[in-house]
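Worksheet: the structure to be examined is printed underneath.
With one protein chain held back, the other chains of the complex are shown just where they sit.
The first chain written gets the first letter, and so on, giving A, B and C; residue counts start at 1 in each chain.
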């Protein structure tokens, strides 16, 4: 029989996480004997729409994509449905008027990630119930879905403890350089001692760690650092005692996605929402986990 | 020709500022005055609203404080602006600066992390940057492509090349000597600052001791007349693109060394826009011919101080852009002779 | 400074259509106009005269709204006016040709004539907003230019034509605007005799229709040929207003330079003051020709370039001035450009001192000891935003290489020297050249090439826009450079549309016709009338 053809539109290659995600999907497709049409949207929704349209024109068997942003997918998804091509969402959800426009969504829940980070901090704060903790936040790119959701989830949880105060929040654009730069500025502002840093991704946390060290402080001790993603670099930092915890956001969706695609094309019923297994990795388990990290 | 317009005898309005700088030779008329004033104003805001902004401490036997941070951070931008200044002076533009930063930084960091000697790594980074410059120069000066499109090619492809080197990964470097360039200190000051000063002095020296500055200006203002006067216009234009890439390459090394990693995805992203902004804030004209190395440096400092101020003041990130835009508008308007006239007229009423 | 009240030569009506009084205009550091007045009557041609930098162009720019005067009144038809732009001035009925050609090189010839006043398809309702009627516009443009004896493709971009054609287009544009007042600032500086006569014919016609014409020129001949009255300016002030018939050439020149009356101040004045002498040619050479036996410095054979020049032969020795004559578009400029490597020849060869060279760029020619002062000072000469000093040393610096900047002292000394020698009127040598008057820019550009001390200097209309007195001095100076010791002076290729000047300076004359060689003549072989015939091709 003809091999299954899948069109996949990726957001871009802006971070390690994303690259790992791409690699996983490509590998899995190869292993599964699925022909993968891969298109990189370079962070632009319009490019993704273009890619989807050309997948439709090519009459692929199934379309999968990681939406750049939640809204704005109605029209093109309708075209896909008209062409009878099932659509699978990965990594991020979309908001459409008619939920039947996509078959299923597999991926992480950014709000939940923020909550997990918040919960870890709540637990941590219990060790010294009376101390006020002054938190600074390094946000992702302003307006991007992970930045908005991770902030939302985190704030939702820490609101329950009045001792936890978010004093500063600034965008570090998800990059090391910006994370470092912003952290430098935070550290110089001597109005309040910084106790906790919450970074929306590991890259910014790693940049901030450098800034903290250069300020003569001990990251992970003088300042507690929480971040999200769980890339290899974060585990190395944890092993070195410079990072306290990272919330995993699993990019290795490939195998699951391929299986799902086969099921969908074969007409098997699938769940509407498939969450990937994602853990929270505090520094204590880092050494044990590090060898298992693939990216 | 276009660039010549501002001072053409038939240009009533624009002729005046040029002359006024010449005749009121005092401090008031100096072309660097306005960018300096803008910088001073920003620093004044910092002084008033950010406690301890100017405080310097000694930490680990080097200076430590906000001002040092700004200088350190501005270093790559200053370098990029330095190269961009010359390109813009010839009426060109180079939008590939960010990509060149990514290429040189990535290559050097990659080599260091795979245990090549530091010298080799740095040389390779610079070599790659020079190659990029040669490419740009050949397209603009050799083929006569329009600068923006010629450099756009490298802007798009260059970052791809850099990512190809790393497979899109951010590769962390664990080799302390490599950190010295972008993060080390010499005589208590950041090494990056010395790099920038050296580069600036070299360029300023070239401008003063050789006829380079004169030729660049002439070519920027009137390329036809320059060619007829016997200036090697093509060679000159080629040179400025190579020089610009070299500066960008050096900036790339500083950045890679500072963040201790090869980040092909994001290093130097949009640096070209900031560099162009720095040049214009410093009084350089995109129509060619008018440039000031020191002005561009001040422009870079304005940008970095502004960024830092936004962070330190705790401006919410969603407002950043509006603040930045407003400051740029204000600085530009303050440099406009026409605006000053209007102001005066309103004042005298 | 009080203009005489009524003149016999003055037109019937006694109310000026345009009256300026007490105009002041200063630029930082320069007082360009002080208390200037000017009256323009309907149906007259009024010439504005004055030395380079006297303030003529500035006055015109004030009058047409490009500059705002510091003080003074302007009345048009008895109404006070204060135009803020050329647009305003045009609406008021003032049509202007400014000194440098100010047209758009990218637009077609036809469009340059009609832009702003397009003929429209009268698509009923749209009226003034109807689409532009391109074909009609082109036909009209063709007709307009044909009236001026110019037959070119009006659809081609303006930049594909030589400066003089562009100048004619600019004039055609101004004439085509129906106006009360027509202002022409040195329109004839790059026109040949025939074109000038054509222009004058049109001007007379317009004068007959009651238009007031303000005309600026440095040619005394032309002044006397066309004007009814003359206003003389000196150092930014009005020296006086005179009926043309009452002021002889000598007196005029004296008033311009500020010498007492009846002082003989130059060839132009003297030569032409002797108006009774029948032949204007009787100019005796003040020097001897270069030694004929000397080997040629440069020899061109069959030099040509498709569609621009058909194989010409030319040779020039050191110590001699070779004049190159021809009509507009006869190929003089192209010859110069090929010799200088500004354009690359596609046939023929050039030999310098006997060795064949191929010039790929001006650099090659400069290295071989050649200099070239272009006719188009705005586009090919001046680097407007650079200072006078930098403009003067530019070619010298380029030749001595980039590596070592000329020491500042040397630069200043050179520049000061030329400013003094050529009488460049500038506040100082660090003034941007763009702020100088047209004639003074021209002098500075000449200085650029003199500074390189070339072995062969090609001068294409070098005295364009230079005033009467300075012109003589400069040409004498230049020819002297050529005629120094024993034929070791410069070789000079001298191109000019001004025949008396060419006749006076050249040791040998070469005529171009239709982009082909049209004969060569020794000194004294031709008088002006004969030369005109040869140029026009009425059998050589």
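We adopt the following convention: a residue touches a chain if its C-beta (ideal position, glycine included) is under 8 Å from a C-beta of that chain, and two chains touch if they have at least 3 such contacts.
The rule is simple: contacts and distances are computed from a predicted model.
A.B. asks: With one chain of the assembly withheld, which option in "Multicomponent K+:H+ antiporter subunit G", "NADH-quinone oxidoreductase subunit H", "Sugar ABC transporter permease YjfF" or "Cbb3-type cytochrome c oxidase subunit I" matches that chain's UniProt protein name?
C.D. replies: For the chain not displayed, UniProt's protein name is "Sugar ABC transporter permease YjfF".
A.B. asks: Looking at the whole complex, which visible chains does the left-out chain touch?
C.D. replies: By the stated touch criterion, the chain not on view contacts A, B, C.
A.B. asks: For the chain not shown, which residue from A:57, A:159, A:271 or A:287 touches it across the whole complex?
C.D. replies: A:57
A.B. asks: Of the residues listed, A:72, A:255 or A:282, which one is in contact with the missing chain?
C.D. replies: Reading the full complex, the residue touching the unseen chain is A:72.
A.B. asks: Quick one: say which of B:156, B:187 or B:202 touches the chain that got left out.
C.D. replies: Considering all chains, including the one not shown, the answer is B:156.
A.B. asks: If I consider the whole complex, including the chain that's not displayed, which of B:114, B:201 or B:326 touches that chain?
C.D. replies: Going through B:114, B:201 or B:326 one by one, B:326 is the residue touching the chain not shown.
A.B. asks: For the chain that's not shown, point to the residue among B:48, B:119 or B:143 touching it.
C.D. replies: Among B:48, B:119 or B:143, only B:143 touches the chain that is not shown.
A.B. asks: Quickly run down the residues of subunit B that touch the omitted chain.
C.D. replies: 2, 5, 8, 10-11, 13-14, 91, 95, 139, 143-150, 152-164, 168, 273, 276-277, 280-281, 285-287, 318-326, 328-329, 332-333, 336-339
A.B. asks: For the chain that got dropped from the picture, name the residues of subunit A it touches.
C.D. replies: 7, 10, 12-13, 19, 22, 26, 36-40, 42-47, 49-51, 53-55, 57-59, 68-72, 74-75, 78, 95, 97, 141-144, 148
A.B. asks: What subunit C residues would touch the chain not displayed?
C.D. replies: Residues touching the hidden chain, for subunit C, are 66, 85-87, 89-90, 96, 98, 102-107, 111-112, 115-116, 118, 129, 131-132, 157, 173, 306-307.
In this section, only the chains that are shown with their structure count from here on.
A.B. asks: If I average the CA coordinates per chain, which chain comes out farthest from subunit C?
C.D. replies: Result for the farthest chain: A.
A.B. asks: Most contacts: which chain pair?
C.D. replies: Highest contact count among chain pairs: B-C.
A.B. asks: What chain lies closest to the overall centre, CA atoms only?
C.D. replies: B
A.B. asks: Averaging over Cα atoms per chain, report the distance between subunit B and subunit C in Å.
C.D. replies: About 44 Å, centre to centre.
A.B. asks: Could you tell me the distance, in whole angstrom, between the mean C-alpha positions of subunit A and subunit C?
C.D. replies: 72
A.B. asks: Provide the C-alpha centroid distance between subunit A and subunit B, rounded to the nearest whole angstrom.
C.D. replies: Distance between chain centres: 34 Å.
A.B. asks: Residues of subunit C touching 2+ other chains?
C.D. replies: In subunit C, no residue touches two or more other chains.
A.B. asks: Considering subunit B alone, which of its residues make contact with at least two other chains?
C.D. replies: none
A.B. asks: For a test of understanding, state which residues of subunit B touch subunit C in their complex under the given definition.
C.D. replies: Going through subunit B, the ones touching subunit C are 1, 3-12, 15-16, 18-20, 22-24, 208-212, 214-215, 217-218, 221-222, 224-232, 289-290.
A.B. asks: Write out the stretch or stretches of subunit A touching subunit B in their complex.
C.D. replies: 13-16, 18-19, 22, 139, 142-143, 168-171, 173-177, 180-182, 184-186, 188-191, 203, 206-207, 210, 214-216, 233, 236, 295
A.B. asks: Quick check: in the complex, which residue numbers of subunit B touch subunit A?
C.D. replies: Contacts found on subunit B: 50-53, 59-60, 64-66, 69, 73, 163, 167-170, 172, 183, 255, 258-261, 263, 265-267, 269, 307-308, 311-312, 314, 316-318, 320.
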